[in-house]
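Quick one: this structure, given as structure tokens, is what I'll be asking you about.
A single protein chain has been omitted; all remaining protein chains appear in their positions.
Here the chain labels run A and B in written order, and each chain numbers its own residues starting at 1.
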Amino acid sequence: MNTEKKKGWKEIPMAGVCWVPSTSYLTGDWKIYRPVWDSEKCTRCVLCHLYCPDGAITWKAKTNEMIFNYDYCKGCGICEAECPTNAISMKLEGEP
Amino acid sequence: MTAIQQKGQKVIALNGDEAVAYAVKQCDVDVVAAYPITPQTIIVEKFSEYVHDGEVDTEFICTESEHSALTCCLTAAAVGARTFTATASAGLALMHEILYVTSGCRAPVVMAVANRALSAPINIHCDHSDSMVERDSGWIQVYAENNQEVYDSIIQAFRIAEHAEVLLPILVGLDGFFLSHTLENVCVLPDEVVRNFVSQRQFPLVKNHEGKLVPFKLDPENPITIGPLDLQDYYFEHKRQQEEAMQRAPEIIKKIHEEYAEISGRRYGNGLVETYRLEDAELATICLGSTAGTVKTVVDELRAKGVRAGLLRIRAFRPLPVQDIIEALRNVKAIAVMDRSCSFGGYGGPVFHEIRHALYDSNPHTHTVNYIYGLGGRDMSQHMILKIYQDLEMIIKTGRTEHLVQFVGLRE
Partner (left out) sequence: MASEWKFTAKEIAERPDLFMSGHRACAGCAPATVHRLVLKATRGPTIATNATGCMEVTSTIYPFTAWKIPWIHTAFENAAANASGIEAALKILRKKGRLEYEHVDVIAFGGDGGTFDIGIQALSGAVERGHDFLYVLYDNEAYMNTGIQRSGGTPLGAWTTTSPAGRKIPGKPQLKKPIADIMVAHEMPYVATASPAFWIDLIKKVRRGLEVEGPAFLHVIAPCPRGWRSDPSKSIEISRIAVETCIFPLWEAIDGEYNLSAPSKLMALRPERKKTVKEYLKMQGRFRHLFKPEFEHLTGKIQETVDRRWQKLLKRCNMP
């Protein structure tokens, strides 16, 4: 969350040009359920990455892993619903 | 050789619309987007001829509406293009929403407005109601007196709008029919002189979301986001920035006007206001646009009779040159402000509001009255102007103002 002191009119770029990438704004605290990934069941089809509205899942080529970025994941459950091998399960936040 | 010839200029007969098109042709404009409407149509027609005859290197977009025309100019300017559009009356009203967006996006669009009345009832003739309603839209507004000034103002407009300290859109008003459709001799500069004068657009740097300082334009190498959702946190700050740019504009308008005088030999007062026989005047009228020509004739007549009459013509109505107005009217005893539009239910016309307000502290003892005239193209005769000066004489004599706001040239 952006907690820095708000700037004055002389300090900000003109014309409303945005000076912070949205990635600095964490939407992860919106979620109630959190997707939990099962590497064993996963076939690396990357569908979850493609369908996630928030770009919260990336495929790391080097290690061939699906990385879930909980800072952005809003817990919508699309990835769980779309995973063809049931490799994702939604868990209540705070529960194992 | 005359001064004109010395500068390689030539005189050609142009109506006001043609003078606009001719100036735009010389200014190396990248994108022109426009939509026809009387009395502006000649501008788009003339410019279309230039395009179809290969005389200009310009993308000409014949849009399906004025709303889209201005939008095209705005986004083209955001990409870095020099842009121009022209409209009048209903067309300007249709653009209304985008006028604010253009200034808010700091897009230096140049627009000619052939001033025309607003409907209803529909009327194609001159008054200033179309551009007066846009006085708070964040556009610089310049009103020309004759076709020569129309031509000169358009050329200066590109420099003013695109100036890094300003970056605001600018509207050049020319009175519909009185100028737009009236042939006058216009002295034009050689193409290369104009081209040098306007030169190329420069882009100030802004901080983008990658933390880089990048040129203020839509460029894939240096991406920026323009036109976001801007709520309680920062919207106010952005509007303050716009006001600041407006406040910087007068100096730049004057400077560019002076630079232009050097290449052309032509001046219009100091670029912001023009005074006519005002130095020792007791009676003054104030007006915008072509009416000034008629007023000057009347002033000369009165002067010949020993009446100390003068005229103040406001050239830049936005930003309002408050100090110049105060200065010019310092010794005047009675002032008639002439408004070619009506602010229904208001306390006089829009020019009156501003002038009287500007004088409130500085010249509290000056009598300032208002005349609404010329709506829908109604003629403003020398006789009527003479009557206004006579009213002012009476006010000074009696020390009383009978009517603060009057309509002139209207049948009861």
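Methods note: a residue touches a chain if its C-beta (ideal position, glycine included) is under 8 Å from a C-beta of that chain, and two chains touch if they have at least 3 such contacts.
These figures come from a predicted structure and were not determined experimentally.
Visitor: With the missing chain put back, one of B:Ile224, B:Met246 or B:Val299 would touch it. Which one?
Guide: Per the contact definition at the top, the residue touching the missing chain is B:Ile224.
Visitor: Taking the full complex into account, what residues of chain B touch the chain not shown?
Guide: Counting over the whole complex, chain B touches the hidden chain at residues 30-31, 33, 57-59, 61-65, 67-68, 71-81, 83, 97-98, 101, 105, 200, 209, 218-221, 223-231, 233-235.
Visitor: May I ask you to list the residues on chain A that touch the chain which is not drawn?
Guide: Against the left-out chain, chain A lists 2, 12, 16, 18-27, 30-31, 44-47, 49-56, 58-59, 61, 69, 71-72, 74-78, 80-82, 90.
To be clear about the criterion, only the chains that are shown with their structure count from here on.
Visitor: Measuring centre to centre with CA averages, how many angstrom lie between chain A and chain B?
Guide: Taking the mean C-alpha position of each chain, the two centres sit 52 Å apart.
Visitor: Would you pull the chain A residues touching chain B in the complex into a rising list?
Guide: 6-9, 12-21
Visitor: Quick one: in the complex, what on chain B touches chain A?
Guide: Checking each residue of chain B against chain A gives 104-106, 167, 204, 206-211, 216, 224-228, 230, 233-234, 236-238, 240-241, 244.
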